[in-house]
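One chain of protein is taken out of this complex; the other chains stay put.
As written, the chain order gives the labels A, B and C, with residue 1 at the start of each chain.
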Amino acid sequence: MLDALLKDGSATEIAARQANKGTTPLKPWIRAAKKLSASHTQAHWRTLIGSGPAETTAQDRLYGSDAQRDLSAYSRNIENYIGTIQVPVGVIGPLRVNGLFAQDDFYVPLATTEAALVASYGRGARLISAAGGCAAAVLAEGVQRAPGFAFQSLTDAGLFTNWVMQEQEMLCAAAEATTRHGRLVDIAPHIQGDHVHLVCTFTTGDAAGQNMVTIATDALCRAIVAQCPVTIRHWFIEGNLSSDKKASSLSFTSVRGRKVCAEILLPADLIASHLHTTTQRMLEFASMSMMGGIMSGTIGAQGHYANGLAAIYLATGQDVACVAESAIGVTRFELRENDALYASVTLPNIIVGTVGGGTGLPTQSAALSILGLNGAGGARALAEVCAAVCLAGELSIAGAIAAGHFTRAHADLARGPA
Amino acid sequence: MLDALLKDGSATEIAARQANKGTTPLKPWIRAAKKLSASHTQAHWRTLIGSGPAETTAQDRLYGSDAQRDLSAYSRNIENYIGTIQVPVGVIGPLRVNGLFAQDDFYVPLATTEAALVASYGRGARLISAAGGCAAAVLAEGVQRAPGFAFQSLTDAGLFTNWVMQEQEMLCAAAEATTRHGRLVDIAPHIQGDHVHLVCTFTTGDAAGQNMVTIATDALCRAIVAQCPVTIRHWFIEGNLSSDKKASSLSFTSVRGRKVCAEILLPADLIASHLHTTTQRMLEFASMSMMGGIMSGTIGAQGHYANGLAAIYLATGQDVACVAESAIGVTRFELRENDALYASVTLPNIIVGTVGGGTGLPTQSAALSILGLNGAGGARALAEVCAAVCLAGELSIAGAIAAGHFTRAHADLARGPA
Amino acid sequence: MLDALLKDGSATEIAARQANKGTTPLKPWIRAAKKLSASHTQAHWRTLIGSGPAETTAQDRLYGSDAQRDLSAYSRNIENYIGTIQVPVGVIGPLRVNGLFAQDDFYVPLATTEAALVASYGRGARLISAAGGCAAAVLAEGVQRAPGFAFQSLTDAGLFTNWVMQEQEMLCAAAEATTRHGRLVDIAPHIQGDHVHLVCTFTTGDAAGQNMVTIATDALCRAIVAQCPVTIRHWFIEGNLSSDKKASSLSFTSVRGRKVCAEILLPADLIASHLHTTTQRMLEFASMSMMGGIMSGTIGAQGHYANGLAAIYLATGQDVACVAESAIGVTRFELRENDALYASVTLPNIIVGTVGGGTGLPTQSAALSILGLNGAGGARALAEVCAAVCLAGELSIAGAIAAGHFTRAHADLARGPA
Partner (left out) sequence: MLDALLKDGSATEIAARQANKGTTPLKPWIRAAKKLSASHTQAHWRTLIGSGPAETTAQDRLYGSDAQRDLSAYSRNIENYIGTIQVPVGVIGPLRVNGLFAQDDFYVPLATTEAALVASYGRGARLISAAGGCAAAVLAEGVQRAPGFAFQSLTDAGLFTNWVMQEQEMLCAAAEATTRHGRLVDIAPHIQGDHVHLVCTFTTGDAAGQNMVTIATDALCRAIVAQCPVTIRHWFIEGNLSSDKKASSLSFTSVRGRKVCAEILLPADLIASHLHTTTQRMLEFASMSMMGGIMSGTIGAQGHYANGLAAIYLATGQDVACVAESAIGVTRFELRENDALYASVTLPNIIVGTVGGGTGLPTQSAALSILGLNGAGGARALAEVCAAVCLAGELSIAGAIAAGHFTRAHADLARGPA
C-alpha cells in the first residue's frame, strides 16, 4: 500500500522529503492572550496573509461582521482568535419525549455539513412522535478525573490506598471547596504495581463539568501530597483511566457524564407507513448489524450515534471532541406482540451541559433556546433529548437500509437535483 | 444512583412521566426539500417561534446576514435549514511538517469552544517547529462499505463467497462505473454462519468519500443480485462491519480513510524551554498514562487526539461525526541518546478530504485556504497535517501534566482574568 | 482462502457434504449418572469400540489401573467417565514470594505438554529468587453471577431497580442462606432499555466459587420473583454480564476472582547473568511488545500469562476453562536507578481455590501439597503464587526474545536432541 502511494519516489527522494530541514524562518505565533482583541485578530490576519497562502477573501469570510461583533463573547472559549466557522443548522421535530426530565414536544436543532443527516433524523423523529413519543431516563450521573500516583513499591501503593480510603471525608472537603456545583461522589483506587490510579467521580450540576472536576481533583491531590504519610515518588493530575475524550467499554458498567436510555414500541403499521418496510426486515437488519458491529471490534453495538450526537453537540455548544467518547452504547430491536417492534438505545456516556463551555455563546445559546433548555436546570433533560435523537437516528437508518433506500437518499440529497 | 435522581418521585408519579401520552398536537415538520429557499426557512422560524419556546432573538442570531446570504451555498449539505452556528476559530503555527505529501510551515485553523485547546496545541506546534519539524507519512488509504448477505445455509454462504471471489473483475467494473475518482481496491468476504459480510475497500481521491463508496457498493450489490447463482435470502447495503462512525480496533491492522504517522526527536533542552519539564518526567507520565489507557478498555492508547481532530475537522469542513472513529491510535514516547525524547503518533483512521462534503462551504473553504490545501490534490497532505497536530497536542498535554501546569492553564483560560 | 480449501470440490459436491443426512443410526449416549460405576464405564468402552473407531489400546491407556482405582474419586467432577488423561508435570523453584499471604520459597508444579514452558518459567523463578523474591498482593476479591430481568418498559426497569436497592438486606439474607462460605458483597444494577442486569458479587472463601455463587444468586432471584411488586416479563439466572469464562476489560476496574499484583526490582547484573541481555534491551522489547499488544486489540497488555496460568491451574485442579478469563492483565517494565529494571504484573481475574472443584482429586491434591497450599486457608496465597509465576514467565520470555534465544530454546527442547 505504501508502495503504491510512493510509486514515483526513489528511496533517496523519499528520505529527503521527510528529513529534518532545520527551524522555520517564520516567527512563532504569539502566545495566547487572556482577552481577545480586534487588534490581535488583525495582526493574526496580517501574518496569515503575509506569510502564508491565505488571501483576503479568507479573512472576509471568517472574520465578517458577526465574527467582529461577537469577538468579546469568545474570550473564555478560544485563543488566537481569527473569526468564526459557520455550520448550517437544520431542525427536526416535534420529537415527543416522555422522559424523567424531558417532557415535551421538542424541535431539535442539528448542525452538520452532511447531506441527508437532518432528513434522516427528522424522519425518525416523526415516527417516534406518531407513536406517542419515546420514554427516556437519565439513569446515572458522574464525571471523572483520575490522578495517578507512583510509589517506591507495591507495598507503599497498598498503604497509600488504605490511607486514602480512611481520609475520604477530608479529601472530599478539599475537592468540594473549589466548586459551588460539583460534588465528589466516589473515590475508587486502582492499584497497578507501584502505581495507584484514583478515579474521582463528581456530579457537576448543569455543566458538562470537565474543568470543574479537574480543579477540584487538583485540590484533592494537593491535600494528599500535603498530608499523606506514604512517600509519593511522583504524581499526575490524570493517569488516563478517566476515559476523557476516548470511547471505553468501562462506561457500560459505570457512567461517564450521564447514562441515558430511550425506548419505544412501534406498531407494524407505523413501520410500514413511515419507514416503508416491515418489522421482520428491521429485525433481520438488526441481527446482521449487531454481529457486524461485534466482529468489527467496536465498543457496544449501534448504528450511527455519532451523527446525531455530533450535530446536537455542535448546535448546542457542547464540546464536540466528546463525540469520541459519547458515541458508544447499545441499540436493541426486538419482536413484540402483533409484529410490533421494540427499540431501545442505551448511552452510558452523554457529556452535555446547559451552562458553561460553549453553551452561552450567541448562536449556541439561541439553539438551546429552541429546545427550551438553556441555562440552569436543563442538563438532564438535554441528555434525554440526546438519547431520543439517537433513537430516532437508529430507527431511520435501519429503516432506510431495510427498505433499500439508504443509497438513494444519500445520492439524492448530497448530489442535488442535477 | 437512579434512586438519588428520583428522590422526589413516587412510583406512580415516575410512571406517569414516562407514560405514552398519545400523539403530539403539533404539525409534523415538513419534509426535506431538495433545494433550500428563504421562504422555507422563514416558515420554519414561524413554526419554531409560534409553537415552541424560541424567541425572535434566536432567529436574529442563527439566521443573521451571513446565514441569509449563504443559504444557497448549503443546498447539498443540510435540510430544514434555519441558519448557522458560529464556532470561534483560533490559529496555531507555523507548524513545520516534513511529510511525504505535506511539506511546509503550516498555519492551522482550529475551531472549538473549549478554552485552552488552541493555546495548548499552539505550544506543541511551536515545540515541533523549534526542533525542525516532524516527519509524517500517509501509509495506507481505503474507505469501506460492507454490505451483508443472508443465505439459506452456511453451505450457500460458502458457495456465494467462492462465486464473488471469481467475479471480482466484473463486480469491480460495476462499482467503478458509478464514480470518476473511486477505485475498488479490495473485496474481503467474512462468513458468519449463513451470513456473509463483504468488506469493499475503495480509494476515493481527494474526497473523504463515504457517499462515493456507498453508491459504488450499491451498484456492486445490484450486480451480485442480478447475476449470482446462489439464492440470497436477503441483503443490506451495510452490515456494520465497516466501522463507519465507530472507533474500532480493526483499523490498526487495516486502514480506514488514511493511516498516518508523525514523529519527532526532541532534544532535552527544548523540553525544558518549551514544556518546563524533563524527558524523564515525560516518560514517567507516558508509562502511567499508557497503563491507564489500557486498563480503561479504550482502543489504542493516546491522550486526547479527539480534541485536535474535532477542531481541525470542524474548521476545514470535514464530517465532525467521524471524530468518533478517527480519534484512535497510539502515542509512543521513548528515551533516546542524550536524554532526547522520541515521540510518535499513529492514527489508522483519519477521514478527511479537500473536495466534497463541507469543504467547499464559505468559511470552511476559507479555513482550508489558510493551510493552502483547498481543492484537488490536498487530501493526503491534510491527513499528514492532522497527524502533526495530534503529535503537537500529545506533547503539549503530556508536558502540561508532567510540569504540573495542566489544571492552572485550564483554570486561567476558561475562567478568564477575573 | 475458502477457495483454496475447497479446490477439489464442485458446488454440488460441497453442498452434498454439508447437507443434513438425517438422524444417526447410533444410539444416543446414556444420560449422566449421579454416581460413576465401573460397569457404566465398561459399557461406554464397549460402545466406543463397537460403534466408533477406537481400539482396545485406547481403553488400556485411558482406563488403566490408576483410572480404575480412582473412579469413585471423580463422582462429583465428571459424567460419562471413561478414564483419565495424563498430563506431564514439571516443577520450578524455589520461587521466593514475599506476599501478603504467600510468604515462602515455593516449588511450583506446572502441567503442560508444551516443550520449553517449564524451562522458561523455571528460569524466571531462579531470577526472581536470586533477587530476593518478588512482592505480591491480593488486592480485591469477588466472584459474580449476573441475572437478567426483562420488564414491560424502561419505567418498570427503573422501578424494579429502586425496589432492589431498597431490599438489599432481605435479598442478601436469601442469597447467603444457601452457603456457609459465600458472602454477598455487592448488588449492582445495570439498566439497558427494559432489561436490568443485576451484577451480584460474592466472596467465596477458599473455593473458586462459581457453583456457590450460582446457587446463592438463584435463591436471591427467587426471593425477588416472590416479592417484587413490579411485573417481571421474564428473567434468567445469567444475562452474560458476569464475564464468566470470557476475557473482559471490565475486570480492570472491578475484580473477578482475585485481583493480584506482583513486582520486582532487578539489578542490571542479574539480568546479564540470568537472561544474558541488558535492561535497555528489555525495555526496547517492552516498548515494542506493549504497542503490538495494543494494536492487536487484546484486552490488557502482556506476554503470555496464559501459559503459566494454564499450567498451574491444570496441575492444582482449578477450572482450566477459566484461563480464558484469567489470562489478562498488564505487565509493566520501567528503568530505575543504576540500570535496574522494575517489573510488575497485575492480574484482575485470577480464579483459584484450594477447596472444591478439582482441588481434592488424587493427583491435583498432591500437586497442591507440593506448594503447601492444599485445603482451607490457601486460596489467597495460591493467587499470589499465580501472579509470581506470571511475573517469572514475563521476565523469562522477554529475556529470551531480547537476547535472541527464543527460537533456539523452543527448537532445542521441542525437537529433542536429534
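We take it that a contact is a pair of C-beta atoms (placed from the backbone, for glycine too) under 8 Å apart; a residue touches a chain by one contact, two chains touch by 3 or more.
On a predicted model such as this, the values are computed, not experimentally measured, just so you know.
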Displayed chains contacted by the hidden chain, counting the whole assembly: A, B, C
Candidates A:332, A:380 or A:410 - the one touching the absent chain: A:332
Contact set of subunit B toward the excluded chain (per top definition): 100, 135-137, 139, 153-155, 158, 188, 190-195, 199, 241, 249-250, 252-254, 261-263, 297, 330, 332, 342, 344-346
Touch residues of subunit A, complete complex, unshown partner: 2-3, 6, 11, 14-15, 18-19, 153-155, 158-159, 161-162, 165, 189, 191, 249-250, 252-253, 287, 290-291, 294-297, 299-301, 330, 332, 334-335
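One rule holds in what follows: only the chains that are shown with their structure count from here on.
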Subunit A-subunit B separation of Cα centroids, rounded to whole Å: 12
Separation of subunit B from subunit C, taking each centre as the mean of its C-alpha atoms, in whole Å: 39
Residue list for subunit C, restricted to those that touch at least two other chains: 153-155, 158, 191, 249-250, 252-253, 297, 330, 332
